[in-house]
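Only a single protein chain was left out; the remaining protein chains are all shown in position.
In this document, chain identifiers A, B, C and D correspond to the written order of the chains, with residue numbering beginning at 1 in each.
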Amino acid sequence: MIPLAHIVVLSAFLFCVGIYGVLTQRNAIRFLISVELILNAANINLVAFNKYLGTPDGLGQVFALLIIGVAAAASVVGLILVIAVYRLRKSVFMDEFNLLKW
Amino acid sequence: MNAAVFYLIAGLIAGSAVLSVTVRDIFHGAIWLALTLLGIAFLYFYLDAGFLGVIQILVYVGGIMALFVFAIMLTAKIGDHAIRQVNRQFWPGLLITATLLAVMLKLVMDGPWMRVQASGVVTDLQTIGRSLLTGYLLPFEFISLLLLAALVGAVVIGKVKR
Amino acid sequence: MPHLLTLIIFLPLAGALAIAMIPSRQVQLIRTTALIFNGAVLAAVTLVAVLFDRTGAGMQFMESQAWIPQVSIQYSVGVDGISLALVFLTALLGFLACFATTMITKRVKEYFLVYQVLMTGMLGTFLALDLVVFYIFWETVLIPMFFLIGIWGGARREYAAWKFFFYTLAGSVVMLLAIVGIYFAVAPHTFNMMELAHTAPLLSAGLQGALFLMFFFAFAVKIPVFPFHTWLPDAHVEAPTPVSVILAGVLLKMGTYGLFRVCVPFFPQALMTFAWLLGVLGAVNLIYGACAAFAQTDFKKMIAYSSVSHMGFVLLGVAAMNSAGFNGSILEMFNHGIITGAMFLLVGVVYERAHTREFSAFGGLASIMPRYAFFLTFMALASLGLPGLSGFVGEFLSLAGIFVIFPKLAIISAVGLIAVVILFLVMVRKVLWGKPRERILWSDMNAGEVAVLIPLCILTLVVGFYPDSILQFQQQAVDMLVKAL
Amino acid sequence: MAFWLNIAFGRRLGLGSAYVAVAASLMAAVLAVLVFCTLPPGGAAYELVPWITINGHPITVGVMVDSLTVMMLLVVTVVGTLIQIYSIGYMAGDVRFSRYFAYISLFMASMLALVLADNLLMLYIFWEGVGLCSCLLVAFWYEKPAAAAAGVKAFVTTRVGDTGLLVGILILLASGHSLRFADMGGLPGSDVLMAVAALLIFLGAMGKSAQFPLHVWLPDAMEGPTSVSALIHAATMVAAGVYLVARSYVLFTAHPLALETVAVIGAISAVMAASIACTANDIKKVLAYSTVSQLGLMMLALGAGGYAAGTFHLMTHAFFKALLFLGAGSVIHAVHTQDIREMGGLIHKMKVTGITFIIGALALAGIMPFAGFWSKDEIFIALWQGGDPVLFGAAVLTSFLTAFYMARVIFLTFLGTSRSKAHAHESPSVMTFPLVVLAVFAAGLGFIGSPWCHGAFQNFITGADEEVHFNLGMIAFSTALSLGGIGLAYLLIVKGVKLPGSDGPGRAWFIRLVANKYYIDEIYEVLLIQPFHRLCGALMRFDITRVDGAVNGVAASAAALARFVRRLQTGRVENYLLMQAGGALLLLLIILGKLCRIF
Partner (left out) sequence: MISSIQFVIPELILTCGALALLMGGVFGLRRKMLGFMALFSVVMGFLALSGTPGAGNIVFSGMLTNDIFGFAMRAFVFLAAGLTLLMSMGYRWPDEEDAGEYYFFLLAATISMTLAVSAGNLLMIYLAVEALSIISYVLACYFKKDLYSTEAGLKYFLFGALSTGIMLYGISLVYGLAGTLDLAGIGARLAAGGIHAPMLALAGVMIFAGLAFKASLVPFHMWVADVYEGAPWPVAAFFSIGPKALGFALLVKVFLGFPAFVTSGWEGIAVALAIATMTLGNLAAFHQTSVKRLLAFSSVAQAGYMLAGLASGVPGVKAAFFYIVIYAFMNMGAFACAAFLSSERADLDAFKGLGRRAPAGAFIFSVFLVSLAGLPPLAGFLAKFFVILCAVDARQYVLAGAVVANSILAFFYYLKIIKAMYFEETSSVEPIKVPLCGQMVLVLCLLAVVVLGLWPQPVMNILAVVFP
């Protein structure tokens, strides 16, 4: 099989893509997409470590499972916040929300 | 053979992930994200985590993606290509990302995981089930509270009084 | 009276509570209450002075109570010859300034409330024997003073209040660091000043020097020593008259008292090293203050700068490191409190009538206000160090002390004293002499104003003619300090 | 001891009225006479109360009485009493009549205490006390700007000298010596420090006795009431400087340099002031410069070793100069001007004043047998014996000029024709009585120092027992000198003879120089006063812009920094995210760098 490191490289890449999206994209929904990528990168790690390190109680997979649930919850709240703001301002672009500053 | 499958899946994941955050159209981005998540599900299958793969497809591709599409539909005009998608800190952002990637890749390649090979232990569904109800009972219970809170939160914020 | 000192410290605070109970409309009652409590403090302090054992060098009336034993902080108070004079000064000026508070008409209740808190802070500072307690009282003074200047002050009161607050705060936080530093430097760790007087001198020279300079900075701001003095003119000028009296009379002494309580006994080696610095700063203060004062057109500002000048003598006395210097220095503190306190009262008297403090508005007041002329001349003479009045004794002792060590500085200071003389004589000439300006129909000082000044005049005379009346209290303590050096 | 009663009386009763003051000083005078009668040979000293301890040296309040003290006591009390009597008339009608007597009494008390003090510090204290009274009395008519300024000038200028005295005291203290006059004999003679101390003490004396270059205050001090000028600026206080030198004479005699300095300064003052007096037109200014000149003469005598001569002249001078001032006061009282060019022929209207004034003038000019003659004669002898021709010449010149300007004053004021429009009249008897008494003293006092009394004074003051002999040559010489001066004045003033070459340009500048008092005031103005004002102004600006500016600068820079930091909070969340990610990355790099030992 391929070495563990290669899978971690994949997850690291995914993580960085997520960071890239977070840092450079204006659209709040794109931000959510990026965060999903970050969470999935962590999940890949967890599953891979679980497989390679062989945790007997399946911690990695259990954690990943829980994270999927959390990610769902976070997405829900995140999207509803985006929509709440959109309702008031008709915009989803993060750099336009700067009433609160200084 | 095995390795080739992995690299194929990895290529799929990486490529669609990049596209999901770079394509101009947010809707397309969501589609690419779905593809990424699907690829990750395949990866789970590849890593002998079939249950997780199924859940990934069900929850993410089925549930969360639907949410995304709804949200996009509610907020954006499809095909509005004229609007800039990249903010004003593209270069610093890219720089940070690139540095981070370089550091992480270097660390991973130097790290202990190059030599680690897969153990024989296979986490099957029973193991997961047993763990969730014994050792990880509290998180399992707690996440229900979390979901409830998120749900209530979504309702509170989302509902509009007529 | 086992808890006499504690009583003294917290009596004003009790007064504050009592005042808080009175509805703010009952101005006269509030005033009377404040006066009663301050009078009680004065009485208690007098009692301490009477019971004080003049042959004892150590602390008397000591009280000690563990407070935060984890870091060995004690509530510890006591009085010795050095602090006694200052406590008496505080109580006296506190009482008189309270009595002289007639010009405050707005927010009287709040005024006396913070005034009482201020009193507690000042008395506590002079009586505390634990560095942390000392620091606490020291800082307690800041906020009331900030209010007193900022609410009841003159035109630029806010600026003055800010400046006062931050300048002195900057000094005191450095002191806090030094306090913590000395705590860890000595073995066993302690904040107790009495123990520190024994253990701190054993520290290495470098450490002593560093801690000394930190403490000195804190005190220098308060004293104030050039070039850290610029808060003083602003604060003094903007503060209402009774507050100026307290500010000049007592607050500045907190700094000099700190020198005696901390810098001298704890860091004898560092004192030897930096005595020249103190001396030079003292001389600079003396001359610089007098010259800057001379150029002022504002009566009150001039007095304020003259305070800077007088504080130079205190520094010179400390730098002398001998009995004459110390005695002179402590006496000068006391005298300056009395004299400058009276000076500010006198400035207040004309300000209330003229509503300006510019010299150009005055002139020839001797003809229309003879009583005022008497008091102003008297105090000006005391200020310029006329022998026979108290100012001279302190100055002479300081000079005699410093001459032994730094003769050149003493000579420079003696010559600089001429500037002080010019300063005050010219002031008298500008304010009192000459032809009175037209349309001035100011009344002479009333009985109340005279009553406040008379005790101060008497003290000035008594100390001037018979310095031992004060010196006898401090002699033993000073001897002990000198011996420890 | 009863002397302290003097002080107590003077101070306590002074505030009442003139009569109380006069009574008090009269009592003091009586007591002084008593002291004189009971004085034990060699003097007596009484230590009374411990005052302060300076570095282990106890300073006590004490009284020292010896012949010098007694002489001063007598002078002060007698002259003081007479002048106070005179003042009752002179100051009549002044709004601050009682305050005047309060000040005078305070002065008397301080002066007596000064004379009685047994150590330098006590002396210094009352030294300043008399200075203060002088200042207050000079500025007594403070409504006049000139008077107010003169008061300040008097105090400040003497204070410059006092600073020297103070430092001198400090030197003595610091080198561990006693400040008591009685112990001064035991000081180490060769010590340079002691010479410095002596010179500094002399600086104090210079200030008080208005010696060059600190004499400038005395002429200005004439702004005060004339009776004050008589008491303080002629008879007593200014003599305190001479007294101080005499009192600490042992300190000076031990150091030739110190003594020479005294003599030289005295000589310069004597000649310079005498020359100025010749050109002054204000009667009080003439007398003031004359005082400076005579004090210089005393200093000269002391400096040349003529201890007895100096003190003798001090005493006689006190009487006749007080007389002159009072006479001048009487004149001013009558004609309401001080300019001698506007007087003349007053002797006809003011007989008593005129005659007594002339007696005083003759005494001052040194005409036999008036008091001044004998004391000046003593000085001449002392200088002659001192052997320095320059100093002797200076004394001679002074003496000549003295005779000249006194004659000038008399010719212009009392003789000749009246040029005054004012209706002059004789002063009331309360003023003329002291004049007469003083005139008696001025005329007769010299005899106690004359060979006819076998040099009673000299022996009294030095404690020695020597016979004084007539020195006929010297008598003739000095009499001729004085007469010469008077004659010259007669020629110039009365006859209007012009000196050859006096119109020439070469002389003009000299006369202008003298008439402008050698420009010393102007030099001070340029060299000291203006720079001081400029310095103060500069320091104030420095204080505001630099010292305070630095403080405000710190605050301002903190505020500016805060403004910048606040702007970091842009309100744009992507900036926050960038900060966050960048910060974390930076943290990571630092830690990794440390791990790899890069840093």
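Quick note on the criterion: a residue touches a chain if its C-beta (ideal position, glycine included) is under 8 Å from a C-beta of that chain, and two chains touch if they have at least 3 such contacts.
Keep in mind the model is a prediction, meaning the values are calculated, not measured.
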Over the full complex, note down every shown chain the hidden chain is touching. A, B, C, D
Sole touch to the unshown chain from C:173, C:202, C:454 or C:484: residue C:173
Filtering C:37, C:147, C:216 or C:257 for touch with the omitted chain leaves C:147
Omitted-chain contact residue, chosen from C:27, C:136 or C:361: C:136
I'm checking contacts with the chain that's been left out. Which of B:3, B:122 or B:149 qualifies? B:149
At which residues does subunit A meet the chain that is not included here? 4, 8, 11, 15, 18, 22, 28, 31-32, 35, 38-39, 41-43, 45-46, 48-49, 53, 55, 59-60, 63, 66-67, 70, 73-74, 77-78, 81-82, 84-85, 88-89, 94, 97, 99-102
Hey, which subunit B residues sit against the chain that's not shown? 103-104, 107-108, 110-113, 134-139, 142-143, 145-146, 148-150, 152-153, 156-157, 161
Interface with the unshown chain - residue positions in subunit D: 558-559, 561-566, 568-569, 571, 573, 575-577, 579-584, 587-588, 590-592, 594-596
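Quick note on the criterion: only the chains that are shown with their structure count from here on.
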Interface with more contacting C-beta pairs, comparing A-D to C-D: C-D
Roughly how many whole angstrom separate the Cα centroids of subunit A and subunit C? 66
So what's the Cα centroid distance for subunit C and subunit D, whole Å? 37
What is the distance, in whole Å, between the centres of subunit A and subunit B, each centre taken as the mean of its C-alpha atoms? 6
Going through subunit C residue by residue, note those that touch at least 2 other chains and give them in order. none
Touching two or more other chains - residue numbers and ranges from subunit D: 574, 578, 581
All chain pairs that touch each other: A-B, A-D, B-D, C-D
Residue positions on subunit D within touch of subunit B in the complex are 574-575, 578, 581-582, 585, 588-589, 592
Help me check something: in the complex, which residues belonging to subunit D touch subunit C? 50-56, 121, 124-129, 132, 135-136, 139, 142-143, 145, 147-149, 151-152, 155-156, 159-160, 163, 166-167, 170-171, 173-174, 532-533, 535-537, 539-540, 543, 547-548, 550-551, 555
Going by the contact rule set out above, which residues of subunit D touch subunit A in the complex? 566-567, 569-574, 577-578, 581
